[in-house]
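To start, the structure under review is shown below, and the notes come after it.
Each chain you see keeps its place in the complex, though not every chain is here.
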Amino acid sequence: MSNLSKPIPPAGGRSALAVEIRGKTFLGADGEAVRAIEEIAFEVAPASFATLIGPSGCGKTTTLRIILGLDTDFTGRLKLPEADGRIAAVFQEPRLLPWRTVEENVRLALPDAEAGRDLDELFEVLGLAEMRTRYPSELSLGLARRVALARAFAIRPSLLVLDEPFVSLDEQTAGRLRRLLTEVWSARPTTALMVTHNLREAVELSDRIVFLTERPARVRGIHEITTPRSERDTRWRETTLSAIAKRYSGVL
Amino acid sequence: MPRGAWQLLGPRLVAVVSLAGLLAIWWVAASLAHSRVLPTPPEVFDAFWRDALTGELFFHLAMTLMRVAGAFVIAMAVGSAIGILLGMNAEANRFFDPWLILFLNIPALVLIVLAYIWFGLNEAAAIGAIAVNKIPNVVVTMREGARTLDRDLEEMARVYRFSGLKTLRHVVLPQLQPYFAAASRSGISLIWKIALVVELLGRSNGVGFQINLYFQLFDVAAILAYTLAFVAVMLTIEFLLVQPFEAHSTRWRPKRARG
Amino acid sequence: AETKPTLRVGVLKFGTVNWELDAMKRAGLDGKAGVDVEIVPFAGEDASAVALQAGSVDMIVSDWLWVSRLRAEGADYTFVPYSTSVGSLMVAGDSPVENLGDLKGRTIGVAGGPLDKNWLLIQALAKKAFDVDLAAENSIVYGAPPLLTEKARQGELDAVLNFWHYAARLEAEGFRTLVSGTDAAVKMGTSGPVAAIGWVFSDGFAKEHPEAIEGFLAADKATKALLASSDEAWEALKPLMKAEDEKTFTTLRDRYREGIPSRSGAEEAKDTETLYQLLAGIGGERLVGPAKTLSPGTYYDDGKNGS
């Protein structure tokens, strides 16, 4: 099939993120082929929030890399929400430039026109205000991950891709950052796709959860959440969680 | 503990102690050898003073430094560019690798003579010949560096749409810094050695010219005087420019744990 | 049979000295004179000087100025004349340059470096005869002899002062001699051609192996006589001489023959003193070292003083 990695520009306005990947195989250094993805196909509606959940090593990061255009060696189709909108990614590791300070790492990601923008507030909410002149090697892992989040949030992307953004953070900080993410995501029409192993987190944030099977990954099922975020209280969450856990065993 | 003792001395002082040690070893060895071919420090200093007084030494030193500097800039710029390209592009590398090995192994003499013959006995030919001798070495080192570039950071730069220049400056070059340091340190010494040959074969001034003159007279003291004058310049550059610059550009590196 | 003493001689592989030694061995002249000459070839002039000092050879060919200078600094090298052939200043056959005076403002290549004896003599002559300061009023290019030869062929140089066999090759190609080192020396006051280069060995070696030195010098004389008279002997040397053509070959042969010293050692030594004074005047301490006169013993004294 054709490699449609350049999306068709939507006629007036943003379109859904559409992903379809079939039979993605890696060639290992030992010469053996590793089948990572059998078939993954899903859509994320414009300006909505989707989550990918699947067992460790099933092909989630691979899917995100394909969406980010970092791996073009696949069969299938890919359609991005905007032809050339900004994309932000929080990788599974912080991926900071070790030779640049925290602030420089964030600023470098800004488009040239906004290079001088005021970032005080962003650093403040992320608890990085004191860390702006530090180098990544002087940060704890949790702090480094927050810098990676700061970088993603700073550029005000139209597509936001997050690979387990809230691990290595204590519950309080993680909760604060989830609220920040919701704010950033809702402030402008942003399409977001997140990978997580934390079903609670997924239920709190998403409009749609895509469950994947073991490697080679297939879509196991898609769970839609229509309850507005403001109405998702503790009781609602526990019900939803147990409903999902009943259908998709092992995710909680 | 010796560690403590070292740390008490400032880095400058350590360098002075180090050089004094070297001088002492030389002096003792020369006194013991008592040979015309291993002159003592005062003899070398006399030779230095003789040519320094007439200004001759500084003239020749300046000429050589000029050639070394010119060739260094050209060789590092061209060599780094080619090296990075070959390191990042496996196909180009596969094609040009044999060329590289050829140019690496062409003797300096051959390149220099050909340059002089084709471009005349002039400064441009001399500096060009030195640079061409050095370029393959820079290419080889920078190519190794470019091969080890971090793929993760490159991908990050792509996702965040870093321009080519931004990627080069903030992502690629900092990773190549150690390779660049290695290429330029051993590079400047190689260039100076080739400059000596270039001056020997077809220039009428420069340290190489003088060393050869004194070699014909077998005046080892004068040869060492010129050599050490050049080394002194290099040491000065090392301490006043290179080391502060390096300390600055590697300040982000985690300090090695002690103990 | 009694074993003959061996003498290791360091020479340039394709150098002129090697021609002579080759002819010597070919004709068995060394054996006849009671010495076994072992040729140790090198690729550069400097290499033989290093080899002598490292004690890896017993004898090399060099010039008396070098010997005198090292003697002044305590070495015990000594010198026996080998050839009066020295460098010549050559110009192209169709060059308008007729004498040293015409060289004003031109480009001159000099092979031996700024302290080359011939170059100093020619400069002195130019000053004396034409009142030209060659070094100041021309652009002087010092460089490797083969490179300068090639540059002269290319026409980048108006004149080139080069060692005799390079000069001879140029001559065969149509260049002409403007002035030779010997001419310059004679014009500056020596009574005849002075051997600039000679066999160099240490007094110590000569004392320990007098029969080797004596035998070698005798064999040398015999070889020179052979080469002076016999054309067949030269035919055998052809491969070593690497002459491109017959003309070059004969030019090289004739120039070699011209260079065979004909005067006695004593006469030579006297002229050398004169030259030394002259050179010390022009070249200064840079050239001759601290000694103001030729170091005593520079010329080998074989005991039969005044022969």
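In order of appearance the chains are A, B and C, and numbering begins at 1 in each one.
By our rule, a contact is a pair of C-beta atoms (placed from the backbone, for glycine too) under 8 Å apart; a residue touches a chain by one contact, two chains touch by 3 or more.
In this text, all values refer to a predicted model and were calculated from it rather than measured experimentally.
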item	value
Copy-number formula (whole complex, one representative of each chain type shown)	A x2, B x2, C x1
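The rule we apply is simple: only the chains that are shown with their structure count from here on.
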item	value
Chain located farthest away, centre of chain B as origin (C-alpha)	A
Distance from chain B to chain A - Cα centre to Cα centre, in angstrom	48
Whole-Å gap separating chain B and chain C, where each centre is the average of the chain's CA atoms	39
Residue list for chain B, restricted to those that touch at least two other chains	none
Shared-contact residues (touching 2 or more other chains) in chain A	none
In the complex, chain A residues that touch chain B	65, 68-70, 86-89, 91, 93, 95, 97-100, 108-109, 111-112, 135-138, 151, 155
List of chain B residues in touch with chain A within their complex	152-153, 155-156, 158-163, 166, 170-171, 174, 249, 251-254
Residues of chain B that touch chain C when the two form their complex	36-37, 113, 116-117, 120-121, 200-204, 209, 212-213, 215-218
